[in-house]
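Beneath this line is the structure, given in structure tokens, with notes to follow.
For this depiction, one protein chain was excluded, whereas all remaining protein chains were kept in their positions.
As written, the chains take the letters A, B and C, and residue 1 is the first residue of each chain.
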Amino acid sequence: MQFHSDNAASVHPMVWEAMRQADSADMGYDGDALSQRLDESMSDLFGTECAALWVATGTAANCLALASMVRPEGGVVCHREAHIEVDEGGAPGFYLHGAKLMLVDGEHAKITPDAIAALIDPIRDDVHQVQPHAVSITQVSEYGCTYRAEELRALSAFCQARELGLHVDGARFANAVASLGCPPREACEGADALSFGMAKNGAMNAEAIVFFDPAKADRVRYLRKRAGHLQSKGRFLAAQILAMIEHGLWLDNARKANAAAAEIAASVPDRLLHPVEANEIFLHLSETERAQLRDQGFGFHDWGADSARIVTAWDTREDHAAALAKAIGAL
Amino acid sequence: MQFHSDNAASVHPMVWEAMRQADSADMGYDGDALSQRLDESMSDLFGTECAALWVATGTAANCLALASMVRPEGGVVCHREAHIEVDEGGAPGFYLHGAKLMLVDGEHAKITPDAIAALIDPIRDDVHQVQPHAVSITQVSEYGCTYRAEELRALSAFCQARELGLHVDGARFANAVASLGCPPREACEGADALSFGMAKNGAMNAEAIVFFDPAKADRVRYLRKRAGHLQSKGRFLAAQILAMIEHGLWLDNARKANAAAAEIAASVPDRLLHPVEANEIFLHLSETERAQLRDQGFGFHDWGADSARIVTAWDTREDHAAALAKAIGAL
Amino acid sequence: MQFHSDNAASVHPMVWEAMRQADSADMGYDGDALSQRLDESMSDLFGTECAALWVATGTAANCLALASMVRPEGGVVCHREAHIEVDEGGAPGFYLHGAKLMLVDGEHAKITPDAIAALIDPIRDDVHQVQPHAVSITQVSEYGCTYRAEELRALSAFCQARELGLHVDGARFANAVASLGCPPREACEGADALSFGMAKNGAMNAEAIVFFDPAKADRVRYLRKRAGHLQSKGRFLAAQILAMIEHGLWLDNARKANAAAAEIAASVPDRLLHPVEANEIFLHLSETERAQLRDQGFGFHDWGADSARIVTAWDTREDHAAALAKAIGAL
Partner (left out) sequence: MQFHSDNAASVHPMVWEAMRQADSADMGYDGDALSQRLDESMSDLFGTECAALWVATGTAANCLALASMVRPEGGVVCHREAHIEVDEGGAPGFYLHGAKLMLVDGEHAKITPDAIAALIDPIRDDVHQVQPHAVSITQVSEYGCTYRAEELRALSAFCQARELGLHVDGARFANAVASLGCPPREACEGADALSFGMAKNGAMNAEAIVFFDPAKADRVRYLRKRAGHLQSKGRFLAAQILAMIEHGLWLDNARKANAAAAEIAASVPDRLLHPVEANEIFLHLSETERAQLRDQGFGFHDWGADSARIVTAWDTREDHAAALAKAIGAL
């Protein structure tokens, strides 16, 4: 009964099926029929013209998206707990040629215009100090919380006023949309680019970078190749993304993961470190309690000394979630 | 009847099967049982202790391998027609932080110690000139030719004497081994690292970087993550590689591709630009002749004004190869 | 009566004289007789074999020194107020190809082994997180305070135990030695490399990078050229450094600057934000008080809303320092 992470979950049967159908030889790289359909498919989904590129990992998606907004001498404002800061092995430094991550704090790993302003307003507008070029937020945040439409509008207005790009790391974007119940564009409103995660939500190894200004994608196609991320059989990545998008699988899967998390969270409201708004639960669990749960067959990560992180996925079995809810409730 | 490239060929059924079996959730990244087996599997194959990392593309494999040998201020000697120079969108410049490719010429896209010496001997050993740090060769070469064991020994001895790393771009390494009929290590003798191609030979999107000094792999694991190439479900890449290696599929597939190329080549000995030693045929074909072939349903790339490139793959149908051989013979 | 910064102070007559004498043509770059004397001169000064390179700026000195210790995928631990973090326009990101600055806090802009341990101990030793490769401290610190020999020994022992390089940004290293009254090597004990500042202390535009493991300098010579910092008439930089070192000018000048600062500080002990241990004074001064001082002809920088920074230099006139001391005392 695994609750370690959604990032190693199994691949959805419809994704497998789509990959199988993509096997017949086609043009290499992104010249195949499926890759060529991505722009249109994403434009339909978001209700606005956009350009979409496949890549194999979220780290590559984030960094390539940021490379369209940030020059090497600039900076990216993000939360101190942002995945790009904490868990990507310094990839932004590599892709952005030494640009700087500028860290802000904020409840639930979310950031606000005020927090950004407090960080960047004191930066002298001179060559001795690195100037911010973009803001990156994570939807859902690293603590499992969502940005609401009004929060996004405020951030987007702030970024426009300061001439900052806005990037959304959407490793769990589907879970955010499922949680917010809004149209997808509202869940990333104002963003210039979105890393739209698929691999945690039923795909095998495909993520989409969505550019809401399609012209911005042109240069990134070169950067993707330059980073060794242009696969020769790209049709298999496109197939995964289209399978997720065109039949609503992305949303169905996210709803399942969120529902499982909600069930577990409902059983332990007093233990929660953060509101459970998607498929991650951060909760107080003493060392003893964690050991008890593990003895019962539940797998999950520690989160510091007194807490744990529990993550559900699209393929989390209902009986496993119910069992975990019950087990924690009984502690 | 496609002879454009092997890089978009279909995925072998045994690879599909292995990927399917890898679907059950396991540890993320390269913590899964399959990824953990790569070192041993490659060590068995090459008859020497080595470390192996999966990546999704040959460009990433080449650049990460070179990053273990070349510092940013140095250079890599390669053939003027080398894939890293001509077809990787400047990826070596990115991965090596501005290190320089130093180009030599050589028949059949192969390079010799003499050619390298002629290039690097005049380089003054001072800080004004970029110093070579490594040599990269392609086995089979970009013109479909193989390096023989004695050629490799000479290159390797030269590199050792000059304290240069030696990298083998083995996008079609299996085809080289099939052609040479030697143990795999002999086909890359003396190399410090090998980009062992799988995707052109029956896999979907996995390549192996093989380090013959296992310690050299340690740093590259960090660089792989930093480049966004550490997939969360790495088990699917490991599965492809193991499926190719552990049952001899890599060699069987390469033999099939080579045999198809040999059949076609045998029908047109006078037209060949280069010896056909693997699965690529470069041959004189006038514009009219190319049009005639295309009218008969054969697909392939032009190669300059008067020639064409024909590539066979593991899945090239025997009747297609025979038909093409006959059609060219009849021109 | 300028107390803005020592970085724009005038050039000492003995430095001018040495530059004049260097005017006769000699070998270019660092092949001249003066440049060739640097290693020996610094070895004498520090009482241990070292290698020394000239560069024109402290930013270049810091970054080139760090490049000898830090690979692109690694990190440098430094104080949150460190010059390399705050005031070098992102130069470390450029020179280190995207390596990360890892920030710690500490009183008086100084850092301790405990503070470093608190930052780096939680870093998981895996590829997802940037690993520290070096520590950089500033002697005297950005708040004008010195590291004592025992503090340096503790830091150095810590770095050795953790296999971290140790760099000292010595933009005001002479002021530290003057303040500590110790042999120069004790003021940077255990450091692998020192950016030994000259320009703030009587030189025109020369700084020395001192490597206490001379072999480490070899690669940096290439990096210096690659960064466009190898001047063709390097003899003029060498001349400045030798003029500063070989007749004790570096120490005399620093003593003068320190003495002026001490005089001012002595008049306002209750206003000080940090101990005044070198030539910088950070002190409480209200907006009104600052205006009063400026009306009397004193120039200096604000330091936040309620404070100011006053910097003395080797050429600060005694009557100016006395006047400022008196004026502040009279507020």
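Throughout what follows, a residue touches a chain if its C-beta (ideal position, glycine included) is under 8 Å from a C-beta of that chain, and two chains touch if they have at least 3 such contacts.
Being a predicted model, the structure only gives us computed values, none of them experimental.
*Asks:* Which of B:73, B:169, B:263 or B:315 sits in contact with the chain that's absent?
*Replies:* Result: among the candidates, B:73 touches the missing chain.
*Asks:* Taking the full complex into account, find the residue in C:231, C:253, C:279 or C:312 that is in contact with the omitted chain.
*Replies:* C:231
*Asks:* Which of A:37, A:221 or A:284 sits in contact with the chain that's absent?
*Replies:* Answering carefully, the residue with contact to the hidden chain is A:221.
*Asks:* In the full complex, which residues of subunit C touch the absent chain?
*Replies:* 2, 4-5, 7-11, 16, 20, 23-28, 32, 55-61, 63, 88-91, 93-95, 199-200, 204-205, 222, 225-233, 235-237, 315
*Asks:* For the chain that got dropped from the picture, name the residues of subunit A it touches.
*Replies:* 71-73, 97, 127-128, 131, 219, 221-226, 230
*Asks:* Which residue numbers on subunit B touch the omitted chain?
*Replies:* 72-75, 86-90, 92-94, 96-101, 127-130
Note that only the chains that are shown with their structure count from here on.
*Asks:* Ranking chain pairs by contacts, what comes out on top?
*Replies:* After counting contacts between each pair of chains, the winner is A-B.
*Asks:* Measuring centre to centre with CA averages, how many angstrom lie between subunit A and subunit B?
*Replies:* Chain centroid spacing, subunit A to subunit B, equals 34 Å.
*Asks:* Mind pulling the residue numbers of subunit A that touch at least two other chains?
*Replies:* Touching at least two other chains: 88-90, 93-94.
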